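Then we have subunit A:
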Amino acid sequence: MDLLTIDIAHVLAGALVLTSFMLLYQDRLSGLINIYTLHAVVLSLSVAWQAYYQDAPHLYVTAGIAVIFKAVIIPFSLRRIIERLRIHRTVEVVGGVGVTMLIGIFLTALSLVVMLPATASADPLAREDIAFALAIVLLGLLMMVTRRNAVSQIIGFMSLENGLILAAAGAHGMPLVVEISVAFSILIAFIVIGIFLFRIRERFDNVDLFELDRVRGGRS
Partner candidate 1 sequence: MTFLFDLMAQGVQMLLVLALAPLLIGFIRKMKARLLRRKGPPIIQPWRDLIRLLRKEVVLAENASWLYRSAPYLIFAMTWVAASLAPTFATGLMFSWSADLIAIIALLGSARFFLALAGMDIGTSFGGIGSSREAMFGSLAEPATIMIVFTVSYIAGTTQLSEIAAFMAANLELRASVGMALVGLLIVAIAENGRVPVDNPATHLELTMVHEAMVLEYSGRYLALIELASALKLLLYISLIACVFFPVGLATHDADLHTMAIGLGAYILKLAIGGGALALFETSTAKMRVFRVPDFLGAGLMLGLLATLLVFVTRNL
Partner candidate 2 sequence: MPLYLALICVGALLAVSVYAIVQRRNPDISRNVYRLCIALCGVLFLAAVMPRGAHVVSTTLPLGLPWIGMHFRIDVLSAFFLAVVNLGGAAASAYAIGYGAHEKDPMRVLPFYPAFLAGMNVVVLADDAFAFLVAWEFMSLASWALVLTHHHEAENRRAGFVYLLMASFGGFALLMAFGVLGGVGGAYDFASIRESTKEAWKSGLILALAMVGMGSKAGLAPLHIWLPLAHPAAPSHVSALMSGVMTKVAVYGFIRVVFDLLGPPAFWWSVEPMTFGAASALIGVLFATIQSDLKKLLAYSTIENIGIIFIALGLALAFKANGLALPAALAFTAALFHVFNHSLFKSLLFFGAGAVLSGSGERSIERLGGLIHSMPKTAFLFLGGCVAISALPPLNGFVSEWLVFQAILLSPSLPQWTVKLLVPAIGVALALSAALGAGCYIRAYGVAFLGRPRSEAARVAQDPDRWSLGTMAALLALCLLAGLLPSLLIDTISPAAKDFVGGRMPAQAELAWLSIAPIAQSRSSYNGLLVFVFILFSAYSAKWVIHKFGSSRSRRAPAWDCGYIEKSPTTQYTASSFAQPIRRTLGVIAFSVRERLDMPAPGEMRAARLSVDIKDRIFDYLYAPLTRAVETCASGLNILGLLSIQEYLALVFGALVFLLVLVAI
């Protein structure tokens, strides 16, 4: 295989990680959604590249789903929601961006440390991919932990899920990737609809999960 292919794959994967960092950094909801769109696009690109590289046509489907569903439908509906809920301008206080960034970097390092030795036998492209994927997953999780706003948590979750798709695509000739990505898309759809349907705003004045927890009011 020529180095160029690998390099492009790297660049894309790296870009994905970078975007995750941007997500961590961004604190305005509308901004978040834009970055997520970018995230999705990059994902679909890298998946497509994998498809080409492994010449596994079904991955194109996954890529397609990624573009259409994640880069178009989801952001669109999310925007609708935050406008409905009139929170599109809210700036979320993210405790200590610097700290979060440091943790993020630590997590990336960790994922490399964990993955590279583990995948010594796998071919280089897969190795890099899986390592980056793990980084993205961890970053997504970190975002979910640091954000209190439902929408941003969902975005965190979706970025995490993008990481998974990346990993799945990176795993050579893995069957059912399409099915899995579809299943995941359904899941996410559910989440989005969830917020939408449960009309959290009506019930809890805002989507702040913190408030939402207070509903329990020490119920045990």
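What we mean here is this: a residue touches a chain if its C-beta (ideal position, glycine included) is under 8 Å from a C-beta of that chain, and two chains touch if they have at least 3 such contacts; residues count from 1.
The candidates were selected such that all candidates are chains of the complex that A comes from, given by their letters.
Just so it is clear, the model here is predicted, and its values are computed rather than measured.
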For this session: Quickly now, which of 1 or 2 touches subunit A in the complex? Give its number.
Result: 2
Exercise. In their shared complex, at which residues does subunit A touch candidate 2?
Worked result: 107, 110-111, 113-114, 138, 141-142, 144-148, 153, 209-210, 212-213, 216, 218, 220
